[in-house]
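A single protein chain has been removed from this complex, and every other one stays in its place.
Lettered A, B and C in written order, each chain numbered from 1.
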Amino acid sequence: MSDPDHRSEARLYLAGFGLALTLTLVPFGLVHWGLMQGKALAITIAVLAVAQIVVHLRFFLHIDLSRQKREDLQLILFTVLLLGIMAFGTLWIMGNLATRM
Amino acid sequence: MSGSNLHPGLNLGARHGSAHEGAETVVFGFWIFLMSDLVIFGLVFASYLTVANPLGMAGGPGPADAFDLRSIFVQTMILLTSSLTFGFATLALRHEKGRTVIAGWLGVTLLLGLAFLTLELRDFAHMIEVGAVPQRSGFWSAFWGLVPLHGLHVALGCLWIAVMLAQMALLGLVPVVKTRLLRLGLFWHFLDLIWVAIFSIVYLGGLMP
Amino acid sequence: MTDPIFGRLDLSSLSVWRAFQDPSLSELIGAGAAMAVILGALATLALLTWIRLWGPLWRDWLTSVDHKRIGIMYCALALIMLARGVIEGVLMRTQQAFGLHGGFLTPDHFSELFSTHGTIMIFFVAMPFIAGVINYVMPLQIGARDMAFPVMNQISLGLTATGAALVMISLVLGEFSTGGWANYPPYTGADFQPGPGPDYWIWSIVLAGIGTTLSGINFAVTIYKERAPGMHFLRMPIFCWTVICTSIIMIFALPPLTVAALMLAADRYLDFHFFTNDLGGNMMNYVNLFWLFGHPEVYLLVIPAYGVFSEVISTYSGKRIYGYMSMVYATMSIAVLSFCVWLHHFFTMGQSANINAAFGIASMAIAVPTGVKIYNWLATIFRGRVRMTVPMIYATGFFYLFVIGGLTGVMLANPVISYQVHNTLFLVAHFHNVIIPGVLFGLLAGYHYWFPKAFGFRLHEGWGRAAALLWIVGFSFTFLPLYWLGLQGMPRRSASFGDPSFQPMLWLALFGGMLILAALGSLMLQLWVSIRNRVQLAVPLGDPWNGRSLEWSIPSPPPAYNFALLPQVLDRDDFAEAKASGRAYAEPAVYEDIEMPDNTAIGMIVCVCSTLMGLALVFWIWWLAVLSLGVMVVSLIGRTFRTDLSHVIPAAQIAAEHRAWLARVRAAPAVDRLAETHDRNRGRAMPERPFAAGAAE
Partner (left out) sequence: MSVRQISRILPGALALALTGCTGSGDSFLQPGGPIAAAQRTELFQIFGWTMIAILPVFVLVPLLLWRYRYRNAKARYTPDWDRSAILEVLMWGVPLVIVVVLSAQLYRTTHALDPVQPLASENPPLRVQVVGLDWKWLFLYPDLGIATVNELAFPVETSVALDLTTDTVMQSFLISALAGQIYAMPGMRTRLHILADAPGSFEGENTQFNGTGFPAQRFAARAMSAADFDAWVAQVRADGQPLTEASYALLAESSTGAQAQARLGAEGMAPGVLHFSTVEGDLFHSILHRYMHGNPVPPSAQPGAVGYAPETAEQTR
């Protein structure tokens, strides 16, 4: 591992790994030791999961907001938008039906 | 990182010449495929959430009866580490560290993947024992539709790693092999992403106090 | 209980055998159809052997990875399936016309008819047709040599053919689902339909659906990455924009279908409880997932048709498309909105008024961009010089009839109305009213427009006009009466009815069905006549319509590599500009070698293996399913170990071919638009007479 690019990139991977590790340990700890409850816990888990997904995207998949051709980034955002519509819609509709029948 | 990225995410780097340029099309195509796959997962997740309630469980076992947080934790650690080791394989590829180094990291990743699958299968066996089978309720159907789907992806990823090891040995690091390794990397990291959602929603969500 | 070798396949699976045991008219029709399939297949095989076409067929077509040939094969597949779809449609019209308290078909046979008709028409006629046209035209329009992934393209075709084959086989072995094209459980669950019917539906849809998803990826990557130099996004023909939108739908809307169908499969095969009545199953989620796919699907069909109309209207009006940017925005908004409205197919499932209102409003919103497109086409005609060729007749029919269908769509989008006419013939009229004048007229216009490009000769104009008029009139008679019947509360999918007052309208609809048959007959005749007169109708120089986009700048039919040298695009409507500025038909200074992918049998291997696998799954022949999957996977992986999969066409050969063609172009007289449909038209267009308006004003 002589070349400097290589080393700095490896450090980035390690940094990502460290962040991901933290973002995993915290929610597991919270649930295992019952440190939080109910809605607050659910929201914390969700936020940490989203944070971890961002970490993976940034450090492992090397997605970032700069330097990229816009058309490619659009693909990912567009997918998130459509998936959001579909998943949110499904939960909304099915949730509503469940309360009414 | 070294300048000219052609597409988002993993790049080979300009020094790889035609392989680097060739990657533009195939990697973009693979991204689109992953996004399509993501929609599949997203909808299975949504379906799972619609039955994660007493009505969906139909009087059968619930998450607390069948999940083992400790095992899930270990699986999570394994998968996370495998992402790192795959990352090192990619770095070795980018910086031309030679076939053996790349193959070494890939081998470690493969072993981690297999370890993950072993533990997961053990968990499944336990679930079957306590009656948390898909035939029991809508909830367990959704669970068995979701988590093993991820497991299947991991298994395919392992198969793919094995194929790439063989291709590296037989064909050498020709451009197609390089771009395939790049795509395999995307796939592997993508699986880890899905797993984050699974352990957060299915396991932690299911075992929340 | 099931045989280890034959699964649940036995003698009574043969529909011919069933008819032998119970020779009722209904069974006989079924057996007749089965015999027709078998005999048709045998006759084709025999014919191919007799005229020794196996070699060329295999070498030039089945193993080809050329997007143009794949496109043509898609269209051929669509045509074969169309024959069955049309016969079923007309049979259903006949049954209903005689359906007062009965009719000649049993209800079960009728239900198989509408299920296969819907499935075939959507998945194996409209979709392959569209995939075919896109395959043929899009790479030519953006100045590419082929698709981004030519081999995957072949595999997509193979998988589509698999789906079609399974539906055809269901005529001979077992029976098809009776659950409609949406195949709702629990009716299609194992409890209620334990037979192979719904399994045929599942596997044909899933396998073809994978093919479609791959096609979508292929189209999108091709447009994103393979455009000719200078072909910016905003210089692409509108048709290519519609292809982007359609591929978005293929990529993101097929997953819900795959998910829904595979969950249904899990219920049926493994006793899961996704959609069952008991143990926490939730059939409403099937409905939800299916329409998450189903709604975008119908826009998948119509958006490329909009693209065809854009090309056709602009060309035959001799004018740039009006409002290019508006068109782009409108198309994009239709594509995105199509993902926001799926609930309008089940307003009546019992959710709250708020949800219904939200989705109702979103559905109506689609009328805005659609309207913009219609007005833009009108503005394109405005101050143009319009030639009423066959495609323009279809466009005219489209303007009138599609708008009626859109209007009834807006009515259905209102939950208050949907409560009344959902599941009635009003709905049936609506969707045929958008699909036939929209999708099919669009495809037919495109067929007449691009046929000379693909085959080097024009289609006979007179028969084309007759067919177009018959279509328009026949459609109106067949489907407009159904609106009235639907408002009267006649449910869809009824084999019979009890209200004599429905009779006159049903007779009218049958009459229309006959006209449609005549229209179809005229189309066939036209093809026959055109092939016979192909010498007079030949347009080898490539530009019979004074076209505006790149596909017209090359010979007809184009060489395998499409462009001798990738064009340098300077403008929107580049070829029209090139002709106007005199830079068209220029000879390149240097020619270069072109590397093209080799032919491969992998698509056929996938097709055969997946068909066997589907059949094995339908009949629970597990060993065969595993075996065929294994062979498929091993061949796919095995192929990746080969690296020598392309060949090079030498520059000298390209130069010779191209120079010869250029010489013919230069020697040929350019014809003006009045001679467009005459034999003089050899495909060299005279630029539109420099504008004489000064004189007129």
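Keep this in mind: a residue touches a chain if its C-beta (ideal position, glycine included) is under 8 Å from a C-beta of that chain, and two chains touch if they have at least 3 such contacts.
Predicted model, so just to flag it, every value in this text is computed and none were measured.
Only one of C:R8, C:K225 or C:R387 touches the chain withheld from this view, namely C:R387.
Checked against the full complex, the candidates C:S24, C:T63, C:S496 or C:T640 give a single residue touching the omitted chain, namely C:S496. Set against the missing chain, the residues C:A367, C:V473 or C:A560 yield one that touches it, C:A367. Contact with the chain that does not appear here is found for just one residue of C:A43, C:L270 or C:V416, C:V416.
In the full complex, chain C makes contact with the omitted chain through residues 106-108, 111, 178-180, 184, 186-187, 191-194, 277-280, 283-284, 317-326, 346, 348-350, 352-354, 356-357, 360-361, 364-365, 367-368, 371-372, 374-376, 378-379, 381-388, 392, 396, 399-400, 403, 407, 410-411, 413-420, 422-424, 484, 487-489, 491-501, 673-674, 688, 691-693, 695-697. For chain A, the residues touching the chain absent from view are 100-101. The missing chain lies against chain B, touching residues 55, 57-60, 137.
Basically, only the chains that are shown with their structure count from here on.
Centre-to-centre separation of chain A and chain C, using mean CA positions: 39 Å. Multi-chain contact residues of chain A (touching two or more other chains): 79, 82-83, 86, 90, 94. Touching of two or more other chains is recorded for residues 224, 252, 256, 282, 285, 289, 292 of chain C. By the touch criterion stated above, chain B contacts chain C in their complex at residues 24-25, 28-29, 32-33, 35-37, 39-40, 43-44, 47, 50-51, 55-58, 60, 134-142, 144-145, 163, 166-167, 170-171, 174, 176, 180.
Only residues 148-149, 213, 216-218, 220-221, 224-226, 251-252, 254-256, 258-259, 263, 266-267, 270-274, 276, 278-282, 285, 289, 292, 637, 640-641, 643 of chain C touch chain B when the two sit together in their complex.
Residues 224, 248, 252, 256, 282, 284-285, 288-289, 292, 336, 339-340, 342-343, 349-352, 355 of chain C are the ones touching chain A in the complex.
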